[in-house]
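What you see is the complex with one protein chain gone and the rest in place.
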Amino acid sequence: MRKVVRGFYAIAYAVKLSKPNVIAAYPITPQTEIVENLAQMYANGDLGDTEYITAESEFGAASMVLGASAAGARVFTATSSQGLLLMTEVLYNAAGMRLPVVLVVANRSISAPLSIWNDIQDSISIRDAGIIQLYAENNQEAHDMVPLAFKVAENRDVLLPFMVCVDGFKLTHAYEPIDLLDQEAVDRFLPPYKPPVKLDVNNPVAMGCYAPPPYYMEFRVAMEYAMDRAKEIMLEEFDKWYEITGRNWGGHVVAESCEDAEIVVVAMGSIVSLVREAVKQLRQEGLKVGLLKIRTYRPFPAEDIRESLKNAQKVIVLDRALSVGAEPPVTADVKSALFGLDLEVYPVVVGLGGRDIPRELIEDIVRNVAEGKITPEKRYEGLNEFEEVIP
Amino acid sequence: MVKIKLYIGASNPPLSTSMKTGDWGTELAIVDEEKCIGCGQCVTFCPEPAVELVEKDEKKVAVVNHDYCKGCWVCYTVCPVSAIEMETKDIYKIEVC
Amino acid sequence: MDILKEVRFHGRGGQGAVTAADILAVAGFKDGYYTLSFPMFGAEKRGTPVVSFLRISDEPIVIRDEVKNPDFVVVMDPSLVDVVDVLAGIKDGGIAIINYPKGSEDLKQKLGKDVEVHAINATKMAMEILGRPITNTAMVGAFVGATGIVKIESVEETIMEWFGNKDIAEKNVRLVREAYDHMKEVCGW
């Protein structure tokens, strides 16, 4: 059913259709409306047997979904920015305990200075936790990713938390037409959760044990193997999703106009659409430009990226986060995927803390790269000149 | 290299008693079954638990499982009839020449 | 409409500037367009000047930043023209529709910019029909009357769906229609 809705509603509605047993959440801008919508559905009795709990903090919310997941429940939470950082310890723990917690992150910058606006520093900061991360290009994709997240996370060969990353405000607060899923389609795709192990008096096990040196390393490496398996399993699920909904979002990456492209722009999240428009414009100008959308960020699709970019000469990576003191995070990952190939990678940081990313800015970057006006070194676009002073 | 069985979710099968703690202390609790009135105080208090009440000659007496008794003296201190003695393990009975 | 149209709404927190954009997004969708509306990304409190945005197009909408160069500007509160540069960035040939009691000529002089500006006394209309000075639906009607980019019937249908209370919905439809008729006549089409 196509309906004009806000992004946060599209997400909340997909959560409802996924029938989680327990939702625990704590509000934070710009995630708040996601959980407000779920709270309203709960208040209206529209969530069936789902328990909705208002937590005392994001830390508490994450801990509650962890506990509920250990008890065998399908669980959901959502957060942003500082909230995600506050959850971080628990999320690492959930990943290590192999609990399929699903969360939506309404991406927002990290304080200080305080900023409620969009970049992806928050989710990028916990890329090493053992959590699957998908970045939505638009609200339709965000809506579709939610049932998918449960399906993949709960797969016995995966059993890892799953994070759906959605640009705060830009997507969450946009009011636009969305093809809302129906219950029947979601039920067909996503069966009820059957936990392989749970807290059960009839079959007592201990979970969250501590592992001395003879065991610890195996547990961590086992997570890595699960991530690897998730790569294949996700592709299968993407296909099934297409069969059921008719919507094909592609695989871990989507390469557009890359076959003959000399320059390819790599992007993640809502700016992908903008880059696509820029590419169209630049193609009209005769520039051989392509777009590579990274959809799955963890597990990192290094082979897909290498395959897509092997014919390019210059690769521009648009990073919307920093790894202060090192190369921007997505650039670093892309570079490692391209190691040994004869091409140049241009790290370009844009759009931190909600800074505008006009289409013309992207076009200019590409033109400048094409004309050799800029070198493949870390640079910041859309940045004002400034001078540091101490009052 | 040994092959390890890894329970996913760091989950563990229940109740391993594989760690025998009976060799921890220098002493062991020994019950004088004559004096024992089978009140169960030692059972309640034993932190391990290494004491249980067993039916013997038509009366209940405390029996200490020396595989797990750490020799902590707790049972000794709570026994209302002084039926428990703490005995130094043979290995610690050093004979001075 | 073959190209993207961008609209910026000015109001004060609590006056329904976001709802105005949303109603038009739904109405435009009913007419078969791609639409995108969203509030100013921030944390504005009741009474502070706020903006909301609407994009409407034949093609899927990919630009999600705040509207910097609107084709149309809608202002819900007469006091805003003194404190906010409501015409900031407006395109050449753009149209501004402003709730302003003293008429278009006075308004044009005050704003001093060479764009099409239409005043409408929406507060008076709202007081007469709703009994309350809530002007967002009136300004939606005025916007449609001035621009014609969505069908007034679609707007009316949307408003009937929007308000849970049938009586309030009908009053708002009347208000929208009155503002629409008025503005259509002013603009002479």
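The chains carry the letters A, B and C, assigned in the order they are written, with residues numbered from 1 in each.
The rule is short, and it goes like this: a contact is a pair of C-beta atoms (placed from the backbone, for glycine too) under 8 Å apart; a residue touches a chain by one contact, two chains touch by 3 or more.
Note that contacts and distances are computed from a predicted model.
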Q | Protein name (UniProt record) of the chain left out of view, among "2-polyprenylphenol hydroxylase", "NADH dehydrogenase subunit L", "Thiamine pyrophosphate-dependent enzyme" or "Iron-sulfur cluster assembly scaffold protein" | A | "Thiamine pyrophosphate-dependent enzyme"
Q | Chains shown that the absent chain touches, full complex | A | A, B
Q. If the hidden chain were put back, which of A:D46, A:D157, A:E184 or A:D200 would touch it?
A. A:D200
Q | Options A:C209, A:A222 or A:I374, residue touching the unrepresented chain | A | A:C209
Q) So that we can see where the missing chain sits, which residues of chain B does it touch? A) 10, 12-21, 24-25, 44-50, 65, 67-68, 70-74, 76-78
Q. If you put the missing chain back, which residues of chain A would it touch?
A. 21-22, 24, 49-51, 53-57, 59-61, 63-73, 75, 89-90, 93, 97, 199-212, 215
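The criterion applied here is as follows: only the chains that are shown with their structure count from here on.
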Q: Using mean C-alpha positions as chain centres, tell me how far chain B is from chain C in Å, no decimals.
A: 83
Q. At which residue positions does chain C touch at least two other chains?
A. none
(Q) If we count contacts the way the header does, which residues on chain A are in touch with chain C in the complex? (A) 4, 29-30, 116-118, 167, 169-171, 173-177, 270, 273-274, 276-277, 354, 356-359
Q. Which chain B residues qualify as touching chain A in the complex?
A. 4, 6-15
Q: Would you pull the chain C residues touching chain A in the complex into a rising list?
A: 21-22, 25-26, 29, 34-39, 41-43, 60-66, 68
